[in-house]
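Contents: one structure, followed by commentary.
Here we show just some of the chains, and they stay where they sit in the whole.
Per-chain residue numbering starts at 1, and chain names A and B are given in the order in which the chains are listed.
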Amino acid sequence: MRGGRRGGRTFRSGIVRGARRDGRGGRLRHAGILRRLKLTEIASRLDCRLEGDGSVDVRRLAGIEEAQPGDLTFFVNPKYASHVRATRASAVIVADGVQVTPPAGVAVLRTKNPYLAFARAAEMFAPPAAIARGIHPLASVAASASVAPDAAIAAFVSIGEGVRIGARTLLFPHVTVGDGATIGDDCVLHARVSVRERVTLGHRVVVQDGAVIGSDGFGFARTAEGAHHKIPQAGGVVIEDDVEIGANTTIDRPAVGETRIGAGTKIDNLVQIAHGVKIGKGVLLAAQVGIAGSTRLGDQVTLAGQVGVAGHLTVGAGVVATAQTGIPNSIEPGKFVSGYPAIDNRDWLKSSAVFRRLPELKKAVSALQRRLDELEARFKS
Amino acid sequence: MRGGRRGGRTFRSGIVRGARRDGRGGRLRHAGILRRLKLTEIASRLDCRLEGDGSVDVRRLAGIEEAQPGDLTFFVNPKYASHVRATRASAVIVADGVQVTPPAGVAVLRTKNPYLAFARAAEMFAPPAAIARGIHPLASVAASASVAPDAAIAAFVSIGEGVRIGARTLLFPHVTVGDGATIGDDCVLHARVSVRERVTLGHRVVVQDGAVIGSDGFGFARTAEGAHHKIPQAGGVVIEDDVEIGANTTIDRPAVGETRIGAGTKIDNLVQIAHGVKIGKGVLLAAQVGIAGSTRLGDQVTLAGQVGVAGHLTVGAGVVATAQTGIPNSIEPGKFVSGYPAIDNRDWLKSSAVFRRLPELKKAVSALQRRLDELEARFKS
């Protein structure tokens, strides 16, 4: 590989021609070799109680329907109870105290939290993300940028002036990092993510392909002539530690102040976070949710798919909204809401049940009117 | 052009300096020359019956309102009937047996399926997609990738280890193909598409700009402390033959098993397909539709714009849902549904009609109450 530093700028030309290398500068990629772990070892590492033969080899994680001999699966959703009885898996992770009758010879791993145990088992088998450490010769890195030596910067990544990239962070191809942005340690930015100028990402932030962090907020002032005059959006965006951001999601910057996503919050694909929104910690936003400008979401809020929240509101901690809910007003902490405009979930379920039978209700009212007309007439006569 | 193979990796430097070339390695681009076809030839190639002068030259396809002399247009939507009478087109494609009265001198092409005939006529006039065959010197192709010699790989395309790209497939600028992915023959991936690691695309798959195939599913396990622990999403995504995927659409991979899009399915822009979803053949998903995790859609399902479908459901073959429908439960094959929660379309139309007049209905009930109060009082006395 040719390369070096010229004129104060990290500079390399040519294309990496090697593939998998060891040690420093080596590829982080899993070589595609199937792992094979004894069930006893898995049980021990997951802190599960083993019921059955621990000497069996596990090679793969699988869903309960698709699982084959050699696979480890899990049972959480009661919908799939019948599948446990028929599974071909070698072992099933099941919650303490839950009665299951898998086929003979299928081992059971008992734990308090089977879904978490499954997540941890998946980590044992998952191939790690794949980019060579160091800066790819076809990346463009500004002279004043600082990139940790064990970070991985793929081909066609563009890094602006004054940018800082932390230790072990991976930037996949076509990531763009604007001037003055900061990205912490152990982050993974998948292909084609935009991190705009002066945006800050904490540590262990994961961003899926095509997401945009720091685009201009939708802010316009109306002139006397009725035109929409752009308000420069010069505010900041802060993504705290352990946040995940989904594919093609967009997070806008405000004119002043900042947009902030709290630590541990997870955001799905195609979500819109407008300028100046403040999102608490541990929040879950499902796909296609939209949050309008300057709204605040408390900690541990959960919004299901396609929910919309109007601007300048406060949604209290722990609020849950079901899919497609529209929230036009602030909501007290802990509420469970549905519908548009959003109301208490149970009320909405009841009202929706009546909605289906509105034509009947209307007919019933008409029938009552006729009967009453008749009764009044007879009473008069 | 400099270039060659060094160190086992396809490698070329510099920028293609030629433009349109012939034969192997030549540009596939249409040179911008207007075609000119006799109406008789078009009629013959489309297998249409010609009514009128076949010697007229057709140069362009056009909508019925905008059409000018020299244009071929079509009539399908009865909304536009008045436009047929006033069209300036040289010829109109019309269904067999449909009565039309175009201006004198306007020819008519008769066929069973005028929209399909129009589609085929459009193919005669449309400029083919434009990229030079071969690998652009500013593309990054891993050593172990296999690219068909007549594929076209544009500038700034990134192709990972072990990738296979089929014959005549076009990758526009900034496409990223992750390690181990497979793309079949005659595919077109427009600019900035992400095909993530180990994803499989069949033949003749078309993907519009910015779509993401294989991003991590939104899967987290809750820890005892209430944190959301990421479940590695190591499953696969399979896109079968003849699928089209719209701009900025996102298709997630699951933790285990696969997400699958059936042959001939067409997906519009900004659609979200979550982890583990299985979509049948010949399905149509309009823009901004969202399908939550593990749901199955049967063959020939049609979901209109902004429809949402909850997770772990089965939507039967042939189901049609109108725009903005929310589907929280499984649906039997062949149903036509609307509303949120989704109900039978006709019931929803009736209930919606009553919804508009709910204040009246409420007043009618109050009036009945007053009249009944009075009648009861008079009856008592």
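The rule is simple: contacts are C-beta pairs under 8 Å (C-beta built on N, C-alpha and C of every residue); 3 or more make two chains touch, one makes a residue touch a chain.
Keep in mind that this is a model prediction, so the values were computed, not measured.
Colleague: Given 2 placed copies of the single sequence, how many copies form the entire complex?
Modeller: If we count all chains in the complex, we get 3 identical copies.
The definition used in the following text is that only the chains that are shown with their structure count from here on.
Colleague: Quote the value, from 0 to 180 degrees and to the nearest 5, of the angle by which the CA atoms of chain A must be rotated to coincide with those of chain B.
Modeller: Fitting chain A to chain B on C-alpha positions yields an angle of 120 degrees.
Colleague: Just give me the whole-number Å value for how far the CA centre of chain A lies from that of chain B.
Modeller: So the centroids are 25 Å from each other.
Colleague: Can you list the chain B residues touching chain A in their complex?
Modeller: 6-9, 11, 13, 138, 140, 142-144, 156, 158, 160-162, 174, 176, 178-180, 192, 194, 196-197, 210, 212, 215-216, 218-224, 226-232, 234, 248, 250, 252, 254-257, 270, 272, 274, 276, 288, 290, 292, 306, 308, 310, 312, 324, 326, 328, 339-341, 343, 347, 350-351, 353-355, 357-358, 361, 364-365, 368, 371-372, 375, 378-379
Colleague: Help me check something: in the complex, which residues belonging to chain A touch chain B?
Modeller: On the chain A side, the touching residues are 13-19, 29, 32, 60-63, 66, 73, 77, 79, 112-113, 115-116, 118-120, 122-123, 125-127, 130, 136, 138, 154-156, 172-174, 190-192, 206, 208-210, 242, 244, 246-248, 264, 266, 268-270, 282, 284, 286-288, 300, 305-306, 323-324, 352, 355-359, 361-362, 365, 368-369, 372, 375-376, 379.
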